[in-house]
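For reference, the structure I am asking about is given below.
A single protein chain has been omitted from the complex, and every remaining protein chain is retained in its original position.
After this line comes subunit A, so read on.
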Amino acid sequence: MPEFDVIVLGTGLKECVLSGLMSANGKKVLHLDSNPYYGGESASISPLEELYSRFRVPAPDKLMGRGKDWNVDLIPKFLLANGQLVKMLLYSEVTRYLDFKVVEGNFVYKGGKIHKVPITEAETQASDLMGMFDKRRFRKFLSFVLNFDESDPRTHHDMDPRNTSMREVFRHFDLGDDVVEFTGHALALHANDEYLEQPCLLTINRIKLYSESLARYSLSPYLYPLFGLGELPQGFVRLSAVYGNSFLLNRRVEEVVLEGGRVAAVRSEGEVFRCKQLISDPSYLPERVKKVGRVVRVLCLLNHPIKNTHEANSCQIIIPQAQLNRKSDVYVCLVSYTHNVASEGKYIACVSTMVETGNPEKEVQAGLALLEPILEKFLSVSNLMVPADDGRRSQIFISRSYDPSTHLQTDTEDIMDLYRRITGSEFSCRDPRDADADSDE
């Protein structure tokens, strides 16, 4: 009976990152997936015919270009250039297997129009997202955020970061509702307004991360891999394989065996594999997860960039909840043939949000309207599942489903949290190649 330290079920991005990191930490890992391909819910589908088949949409007589040129993300998301996921890629050297491009545009929707998220001082000055007096206050606020050091009270302006709500911070700088909305949703990437009543530390760190990511390449803070997001799981799979770990695709998982309330083994197609810890995506252990919502996603094939984006070949548009009188933001993202995910001259867009009514497609209508004319649409509604417990007793650690956002911020936070619970320690964020690393000590 083969014995492993860790068994991983599902080859989604989160599971593959963790599998790769466990391998690099010297663990013996077995990785199983019931699909014949890598990526699970975060796969990129190729060829294009497969996408039609998957969504049970009849394919047109004449497809758009060569089917093999398409790699359509089921859940498209961008990476923050200075985020933890990029640091993990660098640390594990998975970057040598992948290529990235900077996302060309970043927009926020307000008053029925899209507005460029200001990048430079000059753009802030010219931006119609805020009024003249707000701009001066916003600059003061941004200076406060960028100089904020959790361990140095002198940078706190007499506000305790663990007890002061973000609303109080905004009030301290006298920022108007428009600036608060733009800052909270387009910079701190919050999906709703609940953060306003929470301690400000998380939001401050998120705004810092956004700013540092933006500073890396200037055009926008986001990166996207050539050939689609499905390349990331495979990069980490390769990392894991290099350390000698085992992968079994196309394997049905029959049972997870517990002994004394603790995971002991996985039974797959008659074989039993013993393990000390189990990592899984939600679909393999339905009795151990709970549903906290539903996500609607509409994948759209286009033959043009989105209007008013300066012909951007890739971009994100955030529609803050208040703009549509909803509880959650609506997200739009676009990638294209320039990323080798579509045939020449074609674009792939996605509109997504949390479902709040009985008519999910109507809820994303404002996003879809920005994309017209649309050649083809693929609508899906999926459950947002979260683990029922933290896994410490059972040593079964389950990732959360992917949320509607078009960035990987919340998903990276989930990976970090899982890593902490699985290993008992924080993933070290020091990048060995970071020129500033020594001076940070």
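The working rule: a residue touches a chain if its C-beta (ideal position, glycine included) is under 8 Å from a C-beta of that chain, and two chains touch if they have at least 3 such contacts; residues count from 1.
One rule holds for everything that comes next: contacts and distances are computed from a predicted model.
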item	value
Name under which UniProt lists the unshown chain, selected from "F-box/LRR-repeat protein 14", "Exoribonuclease phosphorolytic domain-containing protein", "Gamma-secretase subunit pen-2" or "Ras-related protein Rab-20"	"Ras-related protein Rab-20"
Selected from A:F247, A:F273 or A:F378 as touching the chain missing from the view	A:F247
Residue of A:V57, A:A215 or A:V292 touching the missing chain in the full complex	A:A215
Residue of A:L51, A:L89 or A:V298 touching the missing chain in the full complex	A:L89
Per the touch definition above, residue among A:V272, A:A322 or A:M416 touching the missing chain	A:M416
Interface with the unshown chain - residue positions in subunit A	24, 37-38, 46, 68, 82-84, 86-87, 89-93, 95-97, 99-102, 146-151, 205-206, 208-209, 212, 215-217, 223, 226-227, 230-231, 234-235, 237-238, 241-250, 412-413, 416, 426, 429-436, 440
